[in-house]
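Shown here: the complex without one of its protein chains, the others still in place.
This part shows chain A:
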Amino acid sequence: MAIWFRHLVTDWLMLGRPQLREVPFVCVMPEHNRIVVTAASHRAEAEGIFAGMAAADAKAITTNLKVLDAIPGKEAKLLRQLGLWCIRYTPLVTVDKPDGLLLDITGCAHLWGGERGYLKEIVLKLRSRGYDTRAAIADTAGAAWAVARYGKVTPIINSGEQAGALPDLPPAALRLEPEINSRLHKLGLRTIGSFINMPQRELRRRFGELFLQRLGQALGTEDEILTPLVPPVPYTERLPCMEPVCTAAGIEIAIKKLLEQLCLRLQSEGKGARKVILKCYRVDGKLVQAGISTGRGSHSVSHLCRLFDLQIGKIETALGIELFLLEATKVEDVAVLQEKLWAGNPGLADTALAELLDRIAGKIGPERIRRYLPAEHYWPERSVRPALSLQEVPETAWRTDRPRPVRLLPRPEAIKVMSVLPDYPPNMFIYNGRRYEVARADGPERIEREWWLDKGTHRDYYAVEDTAGQRYWLFRSGHFDEAPEWFLHGFFA
């Protein structure tokens, strides 16, 4: 299906400024030292002004012509917006520059009661939004394009009948280059029918390969590849609603229905969803999204449903949602688990644990969940690293040969100490304004800085115990005779 917006930019300008409806106006842009009309409103066109004219000529035709500056790139932006809006009718929408859209409507029209109803729905909706629209449906994009722009009989070409519909149309309907177009005119070939039966060899010699390709694409003998505006997600389910949904309970039912379909498909293919996005198309034309992600592939309806439950509150329904779209943007293979009669203590591989972490990640954020693995560094801050996944196993063993505090301060805190002998633990230290007498101590344990990673002095760590029995991890930064600084770095159990 091809949609043609005859006055795309001017219609848009009139929507913003209703007073423009009354007067003919044009958009102009400087080009090669002269000012050229890039778009003319329907009133201006009625006066005989067309895009491509010099602005001065246009002004000569009508006295009350209003001239506006064109906004570069506006057409592309408008087309993209309209294309995204059209996704409610079909998932495959292509922008057809400069002033059209191409829709692959295979298998979509029956939802609106056949092609006629489908076409009427789209054209009426677009016209009610203020865009002067023509559309046509045909087997090939080329034929639909031609009929949308030049067709006079019917906008719907039945399957396989494009060869019968094309001959009456002018050659420009084949999306030809202007140069070839004018050459055809010069030769008196004013309709497609006048050359459609000519031998291909002759046509190729005179008009080039592209001409034949365009002809073939219109007739359906050559393939045409359309690049969709939004790449289709292979695992997608959609649920149009008869009445706009605006309650949380309604959204929940919709999610459940969609998930049931999606999970059935995922399960039969042995896949699990890692990332699922719910797109809600609202009545007011806006799109609201909610997304969830899982730690490992899941095709359990109840689990995914619980994850979405946490997101429902974030969906703004406004006037109501008319279409739900559920897309599994990331899927992975999942191993089919055999049910166990005696469930042991499966540890980190447990499904219930993975589901719990998904729920927590959905509510609080995945960055707050951490698991640590040992890293091959002596420097305390670098001796652990966050695990990348729940399944990752440590590459090296955890070390127990040196005392390490249960609580490590995020950054060492400066303390004042009194120590009697060099290289001995302090006798007393003051931390946060409180005095601690050291009763016993162990150390020092010297940890050198990794010079290839950062610069600075080494640390001499002491484990000390105060008179109450509380243990602290202190260190001296640098050598004793260089006016060292002391820090408290942790608390032992």
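Note that in this section a residue touches a chain if its C-beta (ideal position, glycine included) is under 8 Å from a C-beta of that chain, and two chains touch if they have at least 3 such contacts; residues count from 1.
One rule holds in what follows: contacts and distances are computed from a predicted model.
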Options "Transport permease protein", "Paraquat-inducible protein A", "ABC superfamily ATP binding cassette transporter, membrane protein" or "Error-prone repair protein ImuA": UniProt name of the undisplayed chain: "Error-prone repair protein ImuA"
Of A:387, A:428 or A:447, the residue in touch with the unshown chain: A:387
Residue touching the undisplayed chain, where the options are A:84, A:373, A:430 or A:447: A:373
On chain A, residues whose C-beta touches the chain left out of the figure: 344-348, 350-353, 355-357, 359-360, 363-364, 368-374, 380, 383-384, 387, 393-394, 398-400, 403-410, 439-442, 463, 465, 467-472, 490-493
